[in-house]
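One protein chain omitted, others in place.
To keep things simple, chains are lettered A, B and C as they appear, and every chain counts its residues starting from 1.
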C-alpha cells in the first residue's frame, strides 16, 4: 500500500486464494491501523495500533481468542481474552520495555472515551504486545511515552505503511530487517465474500533459515554475498493478529489463532526458545454488548467443516505478511552501528533461483 | 428418586435456588441415566451411562467443554471435546481398569447406530470416565465386559437410583461409601425456566475433612464413633457432569465445568494429589449438526453477566450430588473385607450439631 | 505481626499443621514484603511488593509457576512464567488501572540494578498483579506513580502489616474490608523443617457466603446486624502468592498454585464470573542461573507422594491469609462515602456460634 513494493509485486504469490482489495487486514470492514515511529539517534522504535472496529469497542466488544505458541514474551491482555473471549480495546504494539507505558496510555485512552469505566461499570482489559528491538534500538532508554500511543491512534487509517514503521521500526527478522506486514484473502460462504486478514510484527529467526515461497533464500544470500549469519541467540519474537468477518465462536477463533504458526514456520521459523510467538484472532461478525440488554445474545458460527479453507487463508496471509514486513522495510542502522539489511536488496538474486 | 432417602430428605438444603422436578440431571429434557451393577464375590463395580439427548447424538452433537482440575486420571475423550467443543456419544463411567473395554463397547455401539462412521464419514470420539474402586472392588480381575455397557444403555431412564449403583458400586468418598449422586436447579432467564443439573461419580477425600452444609461431619463422626480415618493415600477421584438447557458457547461451558470444584471443596475435598478431578459441561440448547446443511449455524449464548447465577447453581448441585451419592449408598463390604459405611448411618448424630 | 490482632489471636486455628515463626510468607528465608499506601481524599490504594530473594533475582531466578483459575483480570507476567518456569523480578501488586505504571516502574528498577539487560543480554519479565479497588478508591484518577513502586520496595521488611495497607488499602472481601494477609506452615521432610507461606490480596465474594473455619459468619452477620449484602456484581478478585523452600519442579509448583482455590472456596468464594483468581507459586530451593556457567543444572524435586502434605498447607495458609487480610483491616470509608466494615467488628458475635 501507499506505493510500497510488496512481495507480490516481485511475482511471489502465496497460496491459491485471492487477496482482498488492499491485501491488508484493513480489508475487514471497520479496521484501521496507525503508526507512530521514532527514528533519531539510537531510538529506533515506535508504536503501532490496530483499531478493530469503527464503533466504541468497549461497548461493543469483538469475539476474540489468543494462542501462545511460545510464551517467552511480555504481551499484556491475553489472560482475560482467554477467559472472556472478547476484545474491548485497540491492540497496541511496541518494544518490550515500553509495554508498561503503553498499557497506561491505552487505559487512559479508554477511560477518556468511556466515562463509566471504574465508576458505574467495571474495568477494562488493555491489549499491548511487544517484540524486543534491542539490537537496533537503545531499548534501555525509555523512548516511548504515553503521547506516542495517542499519536498512533490519531494516525490510524485504512491504507497504511508496512516495514520499518511504528513498532516495527527497530525489528529484525530472519537475519534481515523486519517490522510490520499485512495481507488478506477472500473466501466465499453462503455465496457471499468473507475476509481473513493478518498483520504481523516480525522479529524472529536466523538468516540461514529464511525461505520465500519454498526458495531457500537465506542460504542463497549466505552463499552469494558477504553477509554473515549473526551468531546471536535468536531472541526475537513475532506477534500475529488475525482478523475476520466470518462468524465464529471463541473456540473456533482459538483454532484460527493457532494456525499463525504455519505461516511463520514456512518462512523459516522453528519456534526458537527466545522467540515469543503470540497470536490473536478476532471476528467482527459476532459483536458482544457490554451492557446486558437481553439475557441472551444471538450469534452465528461457521460449520467446522468449512474451517480448512480459513486455516489455509491464515497460513497464507501470515506467510505473506512476514514477507511484506521484510521487503517493505528499508535497511536500518541502529545503536552502536548495528545494521539490518532490507530483504529488498537481495530479491533480484533470490528470484534467479525460481 | 425411586424412594431413596436423599440429603434433602434429612432437611439439608444447599443454596438458595429451587431444584427441578426430580432434583436430578434428568430434569434437562432428553437426558436419561442407566446403570449396570456388578455385585458378587469381590466384584463391586459396574457401568453408568448418561444419554445426553433423545436424538442421534452423533448426527446432532451437543456443545460441550471439559475442565481438568487434577489430571491424575484415565478418562477418555477429553482431548477432542476441548478441541471441537462437541459431545457426540453417551458418557460412560466405570472403574479405572475397565476404560479400555468400555471404550471399545461404546465405539461398537456408535458404529451400530451410525452405519456411515468409518466409511462415508469420519470417526467418533467416545467419552469414558473412571474412578479407582480398587479398595472395595478386585480391580485386577477385569470384571467389566463389553456387554455391560450395552446393558447400562438399555437400562437408561429418567428416574434412576443413586449411591452404590453402576460405576458407583465400589466407590468410597470422604472416608465413607460414595458412588453416583445427582441434583438440579431451576433458573429464570427471559422469563422462562432453565435448568442446571449435575451428576457425580464420587470417590475422593478423607473422613476428617467431610463437611455437610457447613457442619464438620467428619470430625463429629471421628469424635463420636469407633470409626477411624483411613491412613490411605487419598487416591480417589471425582467425575462431574454438568448439563444444562441454557444456551452457551463452548467457552462459557468451560467456565461452567470449572465451577464443579466449588461444590467438591465445600464437602471437604482439597484436590489431593491422587484425586483426579475432571468435569464435563454440555448444553442441549445449541445442537451442532454433523453434516453441513448450511455454511453457518445459528446459536445463542447467555450474556456473561448472567453467569454468576449459573455458577451458583453448579456449585450447589455438585455439592448436593456428592452428598446424595453418599447418603443414598448402602454400607458395602468388598474385597478382603474392606468396608465402606454409609453416611446414612451417621446422619442422626450429625444433625444434632445443626 | 507488628502487634496486629490476627485471626489466630481470636482462637481460630486453620488445619492441623503448625505455622512458622511469623506465620507469614516471610518465614521462607530471603523473602521481604513492602507496602506503599495512599490514603487521602478519594485515593484509597497503593502498591505492595514481595521481594522473593535476598540475591539479585534476575541473575539467580527462582523456579515458579502460575495458575489461572479465573482469567478475568489484568495481571502481567504470567505468560512467560508459564513458558520458562522462572520468576526474575519482585512481584508487585496494585489496583487494576495502575498495572501499566507499576510495570513501567518495575522495569526501570530492574534496568537500574542490571546494566546488562537490553544491551548484552535479553529483556526482563515484570510480574505485576492487580485487583479492582474501584468501590472505595477513585480508580479513574491515576493515583499511583512510578515512585510508589520504588517506595514499596524501599519499605520491604520481614515483619510487615496486613489488612488495609499497600495494594490492599481499597480492597473489599466477602462484603467486608479486605486487603493483604499472610500465613505459613512448617512441614518436615528428610527430618528437616521446610516452609510453605501464602500472601493474598483479597477482593472477592459476597457477605452471605463468608465462612470462618466452618462457621457461617456471613449469614450470622446478616441476621444479627443492620448490614445488608451488597447487590453489586461480585466484581472482585484475589491474587495469591505461594512461596516455599521445598525443592520442586515447575510442574509441581503449578499443582501447588492450583490449590490456592481450596483456601479461597473454604472462606466462601465460588469463583464468580468477575472474580479474577490468579495464583503464583515459587520455590527458593532450585535457583536457576541467568548465565550459563555449565550446560546442566542440578536440581531436586519432592517425591510426588509427599505433595498432599504440601497441598494441605497451601489450602490452610491461603484460608488463613484471607481471614487475616480481613480481620487486620480497619473499617474504611472511601470515595462517595462507600464503606467497608472490618471483620473485627463482628468477631465477637461470630465466635458465639462456635
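In this text, contacts are C-beta pairs under 8 Å (C-beta built on N, C-alpha and C of every residue); 3 or more make two chains touch, one makes a residue touch a chain.
Owing to the predicted nature of the structure, the values given are computational and were not obtained by experimental measurement.
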item: Residue among B:15, B:73 or B:181 touching the omitted chain; value: B:73
item: Listed residues A:164, A:304 or A:320, member touching the removed chain; value: A:304
item: Sole residue of B:28, B:117, B:207 or B:299 that reaches the chain not shown, by the stated touch rule; value: B:117
item: Selected from B:14, B:87, B:102 or B:176 as touching the chain missing from the view; value: B:102
item: Interface with the undisplayed chain - residues on chain C; value: 83-85, 189-190, 247, 249-251, 255, 288-289, 292, 294-306
item: Interface residues of chain B (partner: the chain not displayed); value: 68, 70-80, 82-84, 96-108, 111, 117-119, 122-123, 125-126, 132, 134, 138-140, 142, 233, 235, 274, 276, 278
item: Residues in chain A touching the chain absent from view; value: 69-70, 211, 214-216, 233-234, 255, 258-259, 261-262, 265-266, 269-274, 304-305, 307-308, 311-312, 315
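Methods note: only the chains that are shown with their structure count from here on.
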item: Farthest chain (mean CA position) relative to chain B; value: A
item: Core chain by centroid distance, with centroids computed from Cα atoms only; value: C
item: Highest-count interface - the chain pair sharing the most C-beta contacts; value: A-C
item: Centre-to-centre distance between chain C and chain B (centres being mean Cα positions), rounded to whole Å; value: 34
item: Distance between chain centroids, defined by C-alpha means - chain A, chain C (Å); value: 34
item: For chain C, residues contacting two or more additional chains; value: 70, 233, 274
